[in-house]
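One structure, as C-alpha cells, below. Some questions next.
Only one protein chain is missing; all other protein chains are in place.
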Amino acid sequence: MSLWEYANPARFMALSGRILPTLTIASAVLLLSGLIWGFFGTPADYKQGSTVKIIFLHVPTALMAINAWLMMLVASLIWLIRRHHVSALAAKAAAPIGMTMTLIALATGAIWGKPMWGTYWAWDPRLTSFMILLIFYFGYLALWEAVSDKDTAADLTSILCIVGSVFAVLSRYAVNFWSQGLHQGASLSLDKETHVDNAFYFPLLVSMAGMVLLFVTLVLIRTRTEIRTRRLSALRAREV
Amino acid sequence: MFGFDKYTNTVLMAYGVAIAMLAILIVLSLMKSNRVKRELDAQEAKSNGKN
Partner (left out) sequence: MKSLILRDLKLAFRSGGGFALTLAFFLIVVMFVPFGVGANLDLLARIAPGILWIGALLSCLLSLDRIFQLDWEDGTLEALATSPIPLSGIALSKATAHWITTGLPITIAAIPLGYLLNLPTQSYTWLIASLALGTPTLSFIGAFGAAITVGIKRGGLLLSLLVLPLYIPTLMLGAQVVAIGTPNPAQLLALVAAISLLSIALIPFACAIALRSNLR
C-alpha cells in the first residue's frame, strides 16, 4: 500500500469523500475558536492597542499564502515526473485559494499599518514580496485559463510554477538589497517574535491550525470539482 | 473583556474584510462544486440510459 495509490482519481474521490465531512467540521471549529478566542479573549497590547488582534488573521493567511505556492510547486513536480492527473488538478485547485490568502494578508496588513505605521502601504521588503507573490498567482491562473488542451495546460503551468518559484525566491532576496538602498534606516519591520506573549501565542496557534485545515478542505473540494469537470467533458466528448 | 480602545474600527474593518473574502472563496468553491456535481450526475444518467 503506497501513497501513490491515491493518485488514481477514483481512489482519490473515494478517500477524499470519506474524510471531507470530518475535515470540514475540524477546520470550522479550529478556525472559529481561534478567531473568537483572539477577538474576544485577548488583552490589548501595550504598544499596538487592540490592533494586535489582527495578527490572528494576518499571520495564518500569510503563512498559507506561501504554503499554498509550495504545495503547488510540489504538485507540479509530481505531475511533471510521474504524470498523475490528480496532482496537476490539485495544483490548479490550490491557486485561487493561495491568491485569496495573499490578498487577505495584504489587506489586513494594510489596515493594521494605517494606525501603526501611519500608512496603508510602504515599500518594505516583506510587503513588496507579497505583492510580487500576488502577481505570480495572477500569471499562473491566467495561463491555466488561456490553454485549451488540458494536459498541455497542466504541463505549461507546472513548468511555470517551477521556474516562477526560483525567481520568486530570487526576488525575495533581491528585495532586501533594493529596499536598503531606498529607505536608509527607516525600518518598518514587524518584529513579531519579540513581542508575542503567551496570551497571543496560543490563540494564534489555533488560528494557524484552523487555516491550514481550511486550506486542505478547500483544496480537496476544488480538486474534486476539477476531477468531475474532467470526467464531465470526457463524457460529453464521447457523445459527440 | 473586549479590550477595545480607539482602534475598534480598525480591528472590525480587518476582521470584516478578511472574513468577507474567505466567505466569498468558500461560497464560490461550494457553488462550483455543486453545479459540476449536478451536471455530472445528469450527464452520467443520460450516458447510461443510452448504452
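The letters A and B name the chains in turn, as written, and every chain counts its residues from 1.
Heads up, the rule we're going with is that a residue touches a chain if its C-beta (ideal position, glycine included) is under 8 Å from a C-beta of that chain, and two chains touch if they have at least 3 such contacts.
The structure presented is a predicted model; accordingly, all values stated were derived computationally and were not measured.
J.: Considering the full assembly, with which of the depicted chains is the omitted chain in contact?
T.: Counting the whole assembly, the omitted chain is in touch with A.
J.: Which one touches the absent chain: A:63, A:156 or A:212?
T.: A:156
J.: Consider the whole complex, including the chain that is not shown, and state which of A:120, A:178 or A:201 touches that chain.
T.: A:178
J.: For the chain that got dropped from the picture, name the residues of chain A it touches.
T.: 80, 132, 135-136, 138-139, 142-143, 146-147, 151-152, 155-156, 159-160, 162-164, 166-167, 170-171, 173-175, 177-178, 181
Here is the rule we go by: only the chains that are shown with their structure count from here on.
J.: Could you grab the centroid distance between chain A and chain B? Build each centroid from C-alpha atoms only and quote it in angstrom.
T.: Each chain's C-alpha centroid was found; their separation is 16 Å.
J.: Can you list the chain A residues touching chain B in their complex?
T.: 35, 39-44, 49-51, 53-54, 57-58, 61, 96-97, 100, 103-104, 107-108, 111-112, 114-115, 214, 218, 221-222, 224-225, 228-229, 231-232, 235-236, 238-239
J.: Spell out the residues on chain B that touch chain A in their complex, using ranges where they run on.
T.: Residues 1-8, 10-11, 13-15, 17-18, 21-22, 24-26, 29-30, 32-33, 36-37, 39-40, 43-44, 47 of chain B touch chain A in their complex.
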